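Note that one protein chain is taken out, while the other chains of the complex remain in position.
Right, chain A next:
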Amino acid sequence: MGLFGKRSRKSSSVAKDRLKLVLIYDRAGTSSNNEMIEMMKRDIMRVISQYIEIEEEEIDLDIKTSNNTGEGVTSELVANIPIRKVKKLGKNRYQK
């Protein structure tokens, strides 16, 4: 470690990051977390449907990993919400 000039991260902080990430998945697979995602879905739907009409049955909400940056694996909340129709942002929102 570090002998040839390349400083590597402490293995304990690598362990910590790896654990944090793997636990997001482990926890997401348990029933209590499925419940959490369902609740989140309901809340997101409520907010979005004030602006656009959405296909409620088609909403897909999930926690996924991405590996695109040089920084290693990160986790993200991915939502796929099909739009039925964009509402006219009319008077009712801006007049308040």
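Just so we're on the same page, a contact is a pair of C-beta atoms (placed from the backbone, for glycine too) under 8 Å apart; a residue touches a chain by one contact, two chains touch by 3 or more; residues count from 1.
Following the convention adopted for this analysis, contacts and distances are computed from a predicted model.
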Inset, instruction - Determine which name in "ABC transporter permease", "Septum site-determining protein MinD", "ATP-binding protein" or "GHKL domain-containing protein" the UniProt entry assigns to the undisplayed chain of the complex. - result: "Septum site-determining protein MinD"
Inset, instruction - Could you tell me which of A:Lys10, A:Arg46 or A:Lys85 touches the chain that is not displayed? - result: A:Lys10
Legend entry - chain A, residues in touch with the chain not shown (by the definition above): 10-13, 15-16, 18-20, 22-23, 26-27, 30-32
